[in-house]
Structures are given as C-alpha cells and as structure tokens.
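Structure incoming, see below.
Of the protein chains in this complex, one is absent; all others appear in place.
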Amino acid sequence: MFQALESGMVMGSIYALLALAINIIYSTTGIINFAHGEIVMLGAMFALTFIVTSGIPFLLGLILTCITVAIVAVILYYCTVRPFGDKLGNSLGWLMATLGAGIVFTNIAMLVFGTQPKAFPPIGGSELVKIFGIKLLPHDIWVLVITLLIALFFNVVLGKTILGNAIKATSFSHSVTKLMGISSQKIVLTCFAMSGIIAAIAGILISPITFVGPQMTATIGLKGFGAAIIGGVGNSKGAFAGGLLLGILEALAMTQVTPGYKDAIAFLIMIIAISIKPEGIFGVAYEKKV
Amino acid sequence: MGWHMKRKYNKEQTLIIVLGVLVLIGFLAGPAAGSYFLRLLSLALIYLIITTGLNIVAGYAGQVSLGQAGLYAIGAYTGGILAVKLDMSFWVCLPAAMAVAGICGFIVGIPTLRVSGHYLALVTIGVGVIVEKLLVEWVPLTGGPGGISVPLIEMGGQPLSETQVYYLFLVICLLVLWLVKNIMKSPVGRAFSAIRDNEIAAGCMGINIMGYKLMAFVLSAVLAGLAGCLYTFLSSYISPDTFTFNLSVFFLLTIIIGGQGTMAGPIIGTLLLTILPEYLQALEQYRLIVYGLLMIVVVIGLPYGISGAIIRKFPKLIEEQKPEKIEADPIVDKQKSNENNTLLVLENVTKRFGGLNAIQNMSLTVKKGSVHSLIGPNGAGKSTMINIITGVYKPNEGRVVFNGQEINNIKPYKIALAGISRTFQSVQVFGKISVLENIMVGHHGQYRSNLFDYTFKSGRGRKEEKLTRERAWALLKMVGLEDRASEFADSLSAGQQRFLEIARALAMEPDLLLLDEPAAGLNEVEIRYLAHIIEQIKSKGITILLIEHHIDFVMDISDSITVLNFGKKLAEGTPMEIQGNQEVIEAYLGKNEVVEAC
Partner (left out) sequence: MEDVSRRKFMKLSGAATLAALAFPAGILAGCGSPQTQSSNKESDKKEFVIGVIGAMTGASAQLGNNAKYGTTIAVEEINAKGGINGVPIRLVIRDDEADPTKSLSLARELVTKEKIDAFIGPTNTTCAKAIQPYLNQNKIIHLNGGCTGAALINEKEFPYSFRTHINDRDQAIFMVKRAVNKGRQKIAMVHDTSALGSGAKADMEAAFKQMGKQPAVDCSYNVGDVDMLPVARKIKDAQCDSALFFTLGVDGAQISKALEKLDYLPPKIELHGYTSVGQPAYRDLAGSAANGTLVNTPTKCTYKENEPLPARQAALVKAFEDKFGAKVTNEIIFATAVSFYDCAYIIKEGVEKNKSYEADKIKGAIESITNYDGANSNYKFGPDKHDGNDPSQLSVGLVTKYTKGMFQLVE
C-alpha cells in the first residue's frame, strides 16, 4: 500500500512536471502543446548523449541539455505555432501541427539514437535506501523534491513578478500587451524556452524510471496533458495537484484491478473529473461575456 | 407560384461536375486495376464514410474528436462478434453495428456537452483509449489482443467475390454521401455550422445547442459504426492493434487536409491520404518523418484544407443562384388583434457580476407594437438587460414575463422560439457560412419538418426549404445585400454585418425584436436606411426594443424611451418628455450643457 503510494507519487510528480510545462505555454498562447511528451523525450536523449555517452559532468550536462531543449522548443514555436498568428484559438491547425511535430521528433530520434532503449543512471546512485519501512531509490525523492520546487517557482513567478503579469496580459490579448509596451512575441518565446527547460529537467528525471528511448513518453505525454486539464489549464497549483492526484489514483487503482485497465482507468478518472468540474480543481468558472 | 427554373451552372461549376463524373467513373472502373488497388479503394470507401461522419461533428459542428477510432472499433467489433458468436449475417450485423455505435456516440456526447476545445480533445482521446483497452482486456467478448476472424459477406448462401464486395461498398458509400449531403444542406446542417461559428448567437436563433451537439455526435458515431462493420467484413480479421490513437489522428488529419465543413473535404482527404502512403513507402525509415512534416506544412499552408482553398480561389463554385424575381414579403405581419396590450414586462430585475450590480431592481414594460428605446451612458446596463431578456444571463432576482409567460429561467433557444429575436452590440454573424445561409439559420425555429424529412428529402422538407429560401432572398433584398448572398458572412463590412444581423433576426419572425446599437459604426446614409427599415418592421406590428447612442435617431423613431444610469432607471417617457428631463441631461452631459451637442 505505502509502496504503491510512493510509486504513485513518483509517477504523479512526472505527470505534474509535464503538466507544468504544458501550462506555461497554454497561459500565453492558449494552445496545448501535443508535442510536449516528445520534447521531454528529446531532453532525455540529449541528456544521455551529453552525460552518459560523452561523459560531461552532470551539472554541465544538465545545463547543456536545458539550453538545447529550450532551443528545440523555440524552433517548435516558430514552425508550428507562430504561423497561425493570432487566430490560434479558432483553428484545429495548431493541434495537428503539434501532433505532426511529435511524429517528426519521435522518428528523428529513432534514426539518430536507434530504437533500443538505454539505461540512465539515477540521481543519487542506485543504492536503495529504507525510509519508513519502504525501500526506495534516492532518485525517487529527488523527483518529488525537484517537481515541488519547480511548481513553487512557477507559482511565485506567475503570481508575483513582472514577468508573471506580462504573461497574464499576453494571455488576455496580444494587442493589449502591445499597447502596454510589452512585446508579446518575447513573452511567448520566453514561455516556450521555459517549457523546454522544464522538459529537459523532466527528461533527466524520467530517464532512470522509463529508460531512454523514442517511445518513452508515448502514454506519459497524454497523461501529462490530462493532469494539466484536471488541475485546470493555466494554473500551476492545479497542474501540480492534478499530476500527483492522477499518479496516486492510478497506483491505488492498480492494487485493485487488472493492470490491463490501468490507462483506461486513468482516462476514466480524467473524463469524470472534467465532466464534474470542467474548469479544473483549481480553476475558476467565468460567465462568458457577450 | 414561386420561381420555377432549371438549374443553371456557371463555367467553373460545369467543369467540376465533369471532373466529379470522371472520378465516379474511376471508382466504377476500380476493379480493373487489380486486387491490390481494389483493396486500397475499398479501404478508401470505408475511410470516406468514417471521415464524412467525423466531418459532421468536427467540421460542421466544430467539436474536435480525437477518439473516432474508438467508435470505429465499436462498430467493427459489434459486427465481428455478432457474425462469429451469434452467427448473424452481414445484413443484420450492419444495422446492429450502426445502432451500438450510435448509442456509444450518445454516451460519449453527454460529457462533451459540458466542455469544449482542449477538454473535448482530452475526453475524446480518453474514449479512444478506454475502448482500445476494453478490446484487449474483455477477452470473452472481444477475443482479446489476438482479435477475431470473421466470415465473408454472403448473399443467397454464396460468399461475395472481392469485386462484388467493392461494388456493395461503393453503393453504400454513395448512399451515405447523398444522405449526409441532404442533412448538411438542411436546417440541421446549418444549425451545426451556426453552433461552430458562434454558439451564443446560435442559441439566440432558437437552436437547441445541446440537442444538436448530441445529434452531431450520434450521426458521426453511426457512420463510424457503419464504416467499422464494413472494415470487419472487408478484412475478415480484426484486432485491437488497428484501432489506435494514431488512427484517430489520421481521420482528423484527413478532414483537415481535405477541408473541414465541406462535403468534398473528406473525399479529397481520403483519396490523398490513401494514395500518398504508396509514394511514401519508397522513403523507408524516413517515411514517418515526411508524414509528420507534411502534416505541419499542410495545416499551415492550407488552413481551410484543399477544398477550402479551392473555394476561396474560385468563389464562383459556390455561387448561390439569384432568383430572377424576388416577390416574397420579407417581414411576416404580426398585427393580430389581441386585447393584451403589454408584450414584455420586467419586474424588479437585479443582475450582479461579482460584487457589482450591473442592473438593480429594474422594472420595465414594453407595449405591443411600439418602438421602445433604452438609452444611457456606457456601462448603464443596457446590454445586460438585453442579455437577461434573451436568457444569455440569468437574473439574480426578479422576473421577466413575455406574452404572459415567465421566461427568466428558461434556455436562450426556448426564449428565441417564444418569439424574441435580437442583434448584438458587437456583431455576431456566422462567419464561415454564406450570407444567405446566415439568414436561413434565422428561420430555424419555423421549420416543422424533422430529421427524416431532411435525410430523405420528403415533400414537406423540400417545400419548407423553398419557402425559407424565398423569404431569405426577400430579406436580403430588403437590407440591400442580395448581390453578396454567396459570400462568407465574415467578408462583409461591419456595417453590412449589422444589416445582415437585422435580416437574420427578422427571419425568426419575432414578436419582439431587440436591437442592440444597430447604428453603431454606420454612416449617415446607412443610418437613414436603418431608420427606414425600422419603420417597415414597425409597420408590420413587430415590437422593437432599441438600444442606441445616436440620440437624434432614437428621438425620431421611438414611441417611448427609458433612460438608464448605473444599472438603475433614471427616467421614462415619450421622446418629448425625455428631452425635457433635467436629470437625463445631467447624466448625459454633465450640468449646464445643451442637448444639441449630441
């Protein structure tokens, strides 16, 4: 039971990390980046190349990975989001474009890195430690702590800084932001880069758990999207809570039913959550103005 | 009686018809190309059916579905299980698969009523995943991951040959296309497009949004079930591996590339995406990269899909043929002898947004047949009043009585059907359908025909459609837009859109017409024209509640005026009385200034 709770929290943290990055893009552009799972995968691939294959020290490797993935995220913005201009909200185009980018990323990764999954060393070594009677990897604790820190960071950044206000303004209206003397283009780019950095960190954190391969985020990506929506898109507290909740519910459900139903149950939870509270756990319902 | 005429096609249209016939001949000659091509064409027909269904819900009604493979699987497995476990023939399996998929579509539709956009995408993805997992896990029923093998289609005890199966599919497919086309060019199809383009405005046209969304889901699910069942009998083997998320993406991509919301979209998309992989095979391991890149390039380069791009390049293709004579009376006479003299009564209505009182303790009486104006500075609560009357907002306190019936707690579409129509302060036309169709949407509530009439083109349905069309042309002529009937409504200028909104509102044959700043953005000539139209409307006995800032205009045409300020009633009376009211002058212009400044 506790072991299940622990592994649920670790998976939940990973969903939360994905949800946080999906959120930050949503909050400025109003789109969901369906290629985010693949960007996380690329993060893991780059980390593997820098840290394991090339033997660059961990911290430097981490920084390099963050920079590379941030660049990839920015490129993604220019190729799949920017061309739609301000008409993002009304078109399905971005949805297909980001899904297409996901396919491209996966298959390029397959060509370059091969299809064979590879191991990635856990942070804090592979010695198990015993806490409260359950054995766990130090890595699991790192995952929880880092996710919490990132969530807190976002809560502060979005809530209390100038950047946060600028992001809010951008999400309200691009033209209004311009009037206020803020370049909405810059804000959006910043957000994509930030989402790339979180993706890189998420990639490094996930790698020892899922192994590094082109398909590593195939289902995790969709669940990160689900976590963001359960929590209420555009809300970092919600993303964190939504991710953890999803992970824990999933793990607990697994102690009761056949594992084959796992994903079905995860999505059923999401559908029920959305139907009951469409605005998300932490979301606020607005009356539409005509 | 009316304007009987033969269809006339312009040059572009004729060219297209010729090409269409050629394609049909191509399909008819398909079997000559050999077994492999036959299978590709059979698959294309199946995909054409399912994407036509998806086009109803995603293209016309604007509800994204990324779970269509799930409904497709339900149809396929219903057919397969009935054929294998209960030994039923194809001819029984087919309707059963459609029915089961339709019921599932209904169930899927229910949570989607509460959500839209990304939420809807997630719900539908979830449905796809859940179905996929059920297929794998529910072994006694579905045969589990190993799938089930299915016998061939039989007719009179003999299994059909591949070619016969192909022609059977072709007939079914053509039938589906014809029926769907009938529905899409009926009020139902227009209602879907209206919901897609502007949900709130659609509600105010008397369209039951929930009902139509559900109908779109069910229709698309029924077609998915049909396609699934055909797939089962084509392949004689089904397994969960086929019905993946990627397939749902493929279906959506098909209609996006082909062009959503057009009948041609799925046809173009299906042909392109069934044939394209042929050429891509040569790329070996680079194939999926190219596929992904194509996805991005096409959605960016052709935002309306191929058919959308063609239509925009050659607008003559969708030209509405203008009748030679427009004789119908644009406005229906509402001058009935009725003792009851008051049409609309608001009693002590209050509406709060957060802590702010937008409307406070407001009472208002509108007399039948009058032009009643609401004036007041910005933020006085005028538009809020209109939104309360039409049900877009629910009042916190008080009641609204229309024609003796309390309407403050019923849905906007029912209020619209009761006889209240409106225009919007910021124009809300249905941008991606034609000007003429916009007006025909307004006529939605007047139809007595049902889905059956539209699908099979019954006499009643055709007659109503013809009347609506005549009336719509008359209304267009009245507002001076008859030469732009075929254009997309969002290509009109702001002023023209205002006139279009008025015409659309009149198509609803209302008792009460609410005009929210109809003169905003109009020039002098247009304002005079507007006044002329309002006179015409009034002369037909239709009551008008008008919000307007052009004081001269209001004074000219109003019978009575109510002045609002800060959500409260400041004054009420005839234009003469209001002009002399000191409080009004102060509210508007500050103290000691003169009315003429307006």
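Worth a mention:
Chains: A and B, in written order; residue numbering restarts at 1 for each.
In the analysis below, a residue touches a chain if its C-beta (ideal position, glycine included) is under 8 Å from a C-beta of that chain, and two chains touch if they have at least 3 such contacts.
The model shown is predicted, which means the values in this text are computed figures rather than measured ones.
One chain is not displayed; in the complete assembly it touches the shown chains A, B.
For the chain missing from the display, the contacting residue among B:Gly105, B:Gly126, B:Pro187 or B:Gly259 is B:Gly259, taking the whole complex into account.
Contact with the chain not shown here comes from a single listed residue; of A:Ala4, A:Ile67, A:Leu163 or A:Leu268, that residue is A:Ala4.
In the full complex, subunit B contacts the hidden chain through residues 4-5, 7-9, 12-13, 15-17, 19-20, 22-23, 26-27, 29-30, 32-37, 39-40, 43, 136-137, 139, 144-147, 149, 177, 181, 184-185, 189, 231, 235-242, 244, 258-259, 262-265, 267-268, 271-272, 275, 278, 281, 284-285, 287-288, 306-307, 310-311, 314, 317-321, 323, 434, 462, 465-466, 469, 486.
Considering the complete assembly, subunit A touches the hidden chain via residues 3-4, 7-8, 11, 107, 110, 114-119, 126, 128, 135-137, 209-211, 213, 215, 218-220, 251, 254-255, 258-260, 262-263.
Please note the rule applied: only the chains that are shown with their structure count from here on.
Interface of subunit B with subunit A (complex): residues 58, 64, 110-111, 114-115, 118-119, 121-123, 125-127, 129-130, 133-134, 136-137, 200, 245, 249, 252-253, 256, 260, 285-286, 288-289, 291-296, 299-300, 303, 353, 383, 387, 392-393, 424-426, 428.
Only residues 26, 32, 79-80, 83-84, 87, 91-97, 99-104, 106-108, 110-111, 222, 225-226, 229, 233, 258, 260-261, 263-264, 267-268, 270-271, 274-275, 278, 287-288, 290 of subunit A touch subunit B when the two sit together in their complex.
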